[in-house]
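One structure coming up, written as C-alpha cells, with questions to follow.
One protein chain omitted, others in place.
Think of it as A, B and C in the order they're written, each chain with its own count starting at 1.
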Amino acid sequence: MKVTLRIQRYNPERDSEPYYQEFIVEAGDEKERILDLLLQVKWKYDGTLTFRRSCAHGVCGSDGMRINGKNRLACSTLLRDVNYKKPIVIEPLPSIPIVKDLIVDMSDFYKKYEAVKPYLINNSPPPEHERYQSNEDAEKLFESAKCILCGCCTTSCPSSWSDENYIGPAALLKAYRFVFDTRDEAADERLDVVDTPDGAWRCHTIFNCVEACPKEINITWHISKLKKRLAEREM
Amino acid sequence: MAYQAKPPEGWLRTNLKYTKDRGSVAWVLHRITGLGLTAYIYVHIYALTSLTQGPQAFDNEMKLFQTPVFHVLEWLLFSLVVYHSLNGVRIVIVDWANGAAYHKKLLAVVYGLGVVLFIGMGILMFREPIANMFASLR
Amino acid sequence: MYKHTGSRGSGAPGWVLQRITGILLFVVVLTHFFVMHANPASGHTYAAVLARMHDPFWKMFDLTFITVGLWHGLNGTWGVFRDYKMKPAVSLTIYGVIILSGIAFWVLGVNTILSF
Partner (left out) sequence: MIKHQYDVVIVGAGGAGLRAALEIPEGFSCAVLSKVFPTRSHTGAAQGGIGASLGNEEEDSWEWHMFDTVKGSDYLGDQDAIEIMAKDAPRAIIELEHMGMPFSRTPEGKIAQRRFGGHTRPEDPSDPDSKRVAVKRSCYSADRTGHVMLHTLYENCLKQKVHFFSEFFVTDMIMSGKSCAGVVAMDLATSEVHVFHAKAVMLATGGYGRVFRITSNAHVGTGDGYSFIYNNGLPLQDMEFVQFHPTGLWKLGILISEAARGEGGILLNNKGERFMERYAPTVKDLAPRDMVSRAIITEIREGRGFKGSDGTSYVHLDVSHLPKEVLNDKLPEITGFARTYLGVEPTKEPIPVQPTAHYAMGGIPTTIDAEVTRDKKRTTVTGLYAAGEAACVSVHGSNRLGTNSLLDLIVFGRRGGKAIAKFIKDAEFAPLPEDAADRTIARIDAIMNSKGKEKVGALRTELQEKMMDKVGVFRNEKDLTEMTTEIMSLRERYKGVSIDDKGKIFNTDLMEAIELGNLIDTAEPIIHGALVRQESRGAHSREDFPNRDDKKWLKHTLIYKTDGKPKIDLKPVSITRFQPKERKY
C-alpha cells in the first residue's frame, strides 16, 4: 500500500522559509505507525529529514508533531487514525520556534513547567515509613502524573498561540499534580504562580489541549479544579 | 543559542490552520457573540436615550425598528443571546462544577436547546405573519 | 521567550464575578427578550414604555440589566484583549477606553431610566 507524506521542511542553514515536500512510502497495513513511515523516509530516501523520537510507543513524549492539522505523537498515531488516501500532512508543533524540520525549540515549554515548582515540597521531617496517603488521594494524582511533557497540549491552545506568556495547560496540569498532593506543603507558592492573568485565568476551556493530549488526560478538568481552588482561596 | 530558530507564524494563521474541534468552535462563537452583544448594548443604550427627548422622537425611531427587516434582525440578535447565554452556562458548569468530565454532552445540550429556543422565539415573534400566511393558504 | 508576569491575585475576583454576572444575565436577558421582543406588535410605543418605566420593578430590572450587562460585557471584552500580546501602552489605552466608555454609557443609560 502506497501512502504519501507531505512533510514541512525547514533547514535553517539553507532555507529562509519552511516549505513542503512529498514522499511516497510503502506501508504494510493500516496499523502502521506514522513514526515508522517517517523513519522509512529518513532511512531510505532522505537522511536529512530530522525529528525527535525514542520509545516508539507513546511513553517518552519525544515526537509530538502536527499530523493532518492536529497535534499528536507520531508513534501513537496509526495510519487508520488519519485519512491516508490523501497525502498526510506532517508539520512541527505550532506556535513554537522551529529548529529544523519537525524539531521545535521546547525551552520555553520547559521554563513554564519549571515555573510551577514541579517537585514535592515538604519541610517537616519525614517519618521512618512512607507518608501515608489513601488510595483515593493517590488516585487523584494519577491522571495528572501521566503527563509525558510532549508539548502537544500547550502548543494546541489558542490562548498560548496569541501570547506565548500564557503558562499553558501542561504547566497547569503539573501545578495540579502537586497542589492536590496531600503530602505537599507548598500549595500556596504554586497557586501564587498560576493566580495571574498569564496563569490559570487565561484558560477559556477551549479543550484543544484535551483533544491533543496523547495520554488522554482531561487537562481542562484538572485546570478547573485549580481555578476553583484559587477562587476559594480568594474568598 | 548558537542557531537561529524560525519564529512561529502569527496567531491568526495558526488559528485558521489548526484542526477545529467542538471546543474551539464553541469558544470562537462565544467570543464573537460576546463582543457582538457588548457592542449591541452600547447601541441599545444610545437608542433608548431618545426616550428622554419626548414621545415624538421615540416613536419616530420605533417606526424604523418596527419594520419586518428589523424584526428579522432582532430574531438573529436573539440567536446570539441564546448561544452566548447557554454556552456561558456551560462554561460555568465546566470550570466551576464537574462539567469538564462530560463536556461533549454538555455542548450537545447547548446546541440542541439553543436551536429549540431560537425556533420557538421565531414562532412567537412571527406568529401573526405566520397565521396570516396559513390563512391565505386556506 | 517565556517570562512570568503578573502578580498574585490578579484574576480570581474578576473570574468569579464574570461567572456570577453571567448567571444573572442568563435570567435577566432571557426575561427581557421574552417580555420585550417576543411580541413585536406590542409594548414599543412611547406610552407603553413609559408605563413600564414607572413601575419600580421594571426600573430595578433595567438598572440591574444595564449595570450587570455592561460590567460583564466589558470585563469580557477586556479579557479578550488581554489574551493578545500587546505593548503596555496599547493595552493601557484599550483598558482606558473600555473603562471610560463603560462609565459614560452607564451614566447615559441610568439617566434614561431615571428620567421618569
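To be clear about the criterion, a residue touches a chain if its C-beta (ideal position, glycine included) is under 8 Å from a C-beta of that chain, and two chains touch if they have at least 3 such contacts.
Just so we're clear, the structure is a prediction, and the values are computed from it rather than from any experiment.
*Asks:* Who touches the missing chain here, A:Glu91, A:Glu164, A:Asp181 or A:Glu211?
*Replies:* That would be A:Asp181, which touches the missing chain.
*Asks:* Since one chain isn't shown, list which residues of subunit A touch it in the complete complex.
*Replies:* Touch set of subunit A with respect to the missing chain: 11-14, 28, 31, 33, 39, 42-44, 46-48, 50-62, 76, 78, 99-100, 103, 106, 110, 114, 117-122, 126, 128-135, 137-139, 141-142, 145-146, 148-149, 178, 181, 183-184.
Here is the rule we go by: only the chains that are shown with their structure count from here on.
*Asks:* Weigh A-C against B-C on C-beta contact pairs and write down the one with more.
*Replies:* Comparing A-C with B-C, the pair joined by more C-beta contacts is B-C.
*Asks:* Could you give the separation in Å between the centres of subunit A and subunit B, each centre being the mean of its C-alpha atoms?
*Replies:* 33
*Asks:* Cα centroid separation between subunit A and subunit C, in whole Å?
*Replies:* It comes to 37 Å between the two C-alpha centres.
*Asks:* Where in subunit C do residues touch two or more of the other chains?
*Replies:* Within subunit C, residues 84 contact more than one other chain.
*Asks:* In subunit A, which residues are in touch with two or more of the other chains?
*Replies:* Residues 162, 204, 227, 231.
*Asks:* Under the stated contact criterion, what part of subunit C meets subunit B in this complex?
*Replies:* On the subunit C side, the touching residues are 19, 22-23, 25-26, 29-30, 33-34, 37-41, 44-47, 49-50, 53, 66, 69-70, 73-74, 76-77, 80, 84, 101, 105, 108-109, 111-112, 115-116.
*Asks:* Touching subunit C in the complex: which residues of subunit A?
*Replies:* 108, 111-112, 115, 159, 162-167, 192-193, 195-202, 204, 227, 230-231, 233-235
*Asks:* How about subunit A: which of its residues touch subunit B in the complex?
*Replies:* Contacts found on subunit A: 10, 12, 18, 66, 68-70, 94-99, 104-105, 156, 158, 161-162, 203-208, 210-211, 218, 220-221, 223-224, 227-228, 231.
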